[in-house]
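A single protein chain has been omitted; all remaining protein chains appear in their positions.
Chain lettering (A and B) follows the sequence in which the chains are written, and residue indices restart at 1 in each chain.
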Amino acid sequence: MAERTGPGSTVARRSASSAWQVRAARAIPYAVAFLTILGGWQVAALLLPAYLIPSPGRVMLRLSQELRREAFLVTIGRSFVRLSIGFVLACLLGLVMGLVSGIWAFFRRYARTLVSILQSVPPIAWVPLFIILFGFGDYPIILVIIIAAFFPMTVSVMNAVEQVDVLRVDVARLLGANRRQLITKVYAPEVIPAIVTGAQVGFGNAWRSLIAAEMVGGVNVGLGWFINFAGEVADMVAVLAGIFVIGSCSALLDGLILERIKRRLLRWKYV
Amino acid sequence: MNATVQRVLPLAVGIVVFAGVTIASAEKIRIGYVHVFDDAPVVIARDKGFFASEGLEAEVTMFTSGPTLVKGLVTDQLDAGILGFTNAITWAAQGADLKIIGKVQEGYHALIVRNDRGIRELRDLKGKTLASQAAGSTADIVLKGVVLKSAGLTDKDVQILYTSPSTALASLRAGRVDAAFLFEPYDSIVREVLPVTEIYEVGKRWPFPCMVVIVPGKLIAERPAAVRKVLASLKRSIEFMKASPVEASRLLAPAFMPEGDLLAEGRTVTSQEIMMKSLKSNIFDWRLTPADLKRMQELSAVMKELEILKQEVPISSVVDLRWQNELDQGRP
Partner (left out) sequence: MEIRVNAASGNGLGKKINVEDLTLDYGPLRVIDHVGFGVQEGEFLAVVGPSGCGKSTLLRIMAGLVGPTGGRVLIDGVEVLGPNPRRNLVFQDHALYPWRTVFQNVALGLEIQGQSPAQIRKRVGDLLAAVGLEAFAAYYPHQLSGGQRQRAAFTRVLAVDPDVLFLDEPFGALDAITRLILQDELLQLWVDSGKTVVLVTHDVEEALLLADRVIIMSPLPGRIREILPVPEKRPRDRGSATLASFKRIILGILGLEPVIGKATLRGRDFSI
């Protein structure tokens, strides 16, 4: 048989070179995107007066100062606490609702209707109402996060359960599985990829609504509150520093934590 | 052309030209105000036509807070604003070109507490919850730097919650907060619907100028006459409110009490009644006095203490009283 010397062999040779190069190549688009934003910012800072758009340099300097202040770290910490509690509860609630919907047709129709009605209200619109109902502080924020983050999770899980391969359910039934075992051995694992994607979408919602809710009111600590206050007193440097913290935290949390969890749960796909 | 037309035509043309000239001579100006009772003179000026009578074609925009409004002033989207004076200072400190050219109202903020929370004086606020206005606003600065300070408290001793006045009122009613820092008409409203006590009122203990007229340096440079017209319109508006409070109440009710009359404890309190009470509580005046300027300097120091300003701003650099003096001397 004649030897093939086409693109195939070149690819073989390329993949033999370092995995390091591959990882670097994958990082380049991210770096370029980051630099584009930074560049745009610098240009805006040059064109507009400093009290409107301070330069990236000034903002970074201020950020390094703020990170050494206890008050700032406490404020960020509080935002994270709210996010963690709200997001975890949202995931659990979404998971339970999604699973039950998959098994019980009545609940599925009920949940679907509920979701479609409530979903039209932007989560932070609830804040003033929640402040009156539950008082000031963390509760309204956490509730808003739960509302914002649980919908994507429920829908994702609901769809996954509905699309569970009936054959796999039959296999389990034939092997003698009872209802509980069907849930734990067939439905739950079927649904894990959907949980992960639901969680990732939900995380974005949770993070955004956290900051927005903190800005709307009812709190006196938090990253959103920090930015809002700074904007009120003409401290644009702090505003941009806060925005930078938001952007980088979100990227880090998603990339480092969620992506890792996804890879671990879906190990079997990536083997 | 027949004879009638020949005689009528020049007259018609003359009328059109005259009307055109009159309309053209009305100056366009973009004015912003904060939708609170403190800025009532602006609403009156707009609705009673005082802007127009000074030859201004005013595009009046309402804002929910001073800090939001001032952003319009520094980005050349507004020509004049009526808002809390600290906003001029914070932005001037960053390098913006803003000037305070006159006053509209003196600060009135009452610290209202629920009777069932055991708060008798300011010191008892320690460990309690207090609903206040937008963080960083003039009211907020006065609360922290003057009111609480006078009782030896800081914002760490009291849990201050920042929210809109209507939410603050609802929270107070619902018992979610122990106290609220309110201005009119919320102050008058809450007294009708809830057993509360006023334990402190800023205007009485520490009078200070609250709402002022702020214009960007650009307006002063390009259209100094317009600056005078704005202040003159507001002067007339304030004088009208003093002379005819009943009619003023009638005009202000739909703006500041859109829900209509108040139902409390089985009796109805009309919105006009509330407006009358609010008018009485407040002091509206268009002149910044030397005492006012002194207060503003003191508050500048307070802002530095609260770490809102890096250093004090000399008030003389942000105040320009040329037009106020002109109007004061009675020049039309």
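Things worth noting here:
Assume a residue touches a chain if its C-beta (ideal position, glycine included) is under 8 Å from a C-beta of that chain, and two chains touch if they have at least 3 such contacts.
In this text, all values refer to a predicted model and were calculated from it rather than measured experimentally.
Note that the absent chain touches A when the full complex is taken as a whole. Shown as candidates are A:Val96, A:Ala177, A:Val201 or A:Ile243; the residue that touches the absent chain is A:Ala177.
One chain is missing from the display, and on subunit A it is touched by residues 165, 167-168, 170-177, 181, 185-186, 189, 192, 268-269, 271.
The rule we apply is simple: only the chains that are shown with their structure count from here on.
Across the complex, subunit B meets subunit A through its residues 65, 67, 70, 74-75, 87, 90-91, 93-96, 129, 131, 134-137, 155, 159-164, 167, 170-171, 174, 176-177, 308. Note for the complex: subunit A touches subunit B at residues 49-52, 128, 131-133, 135-137, 217-220, 225, 228-229, 231-236.
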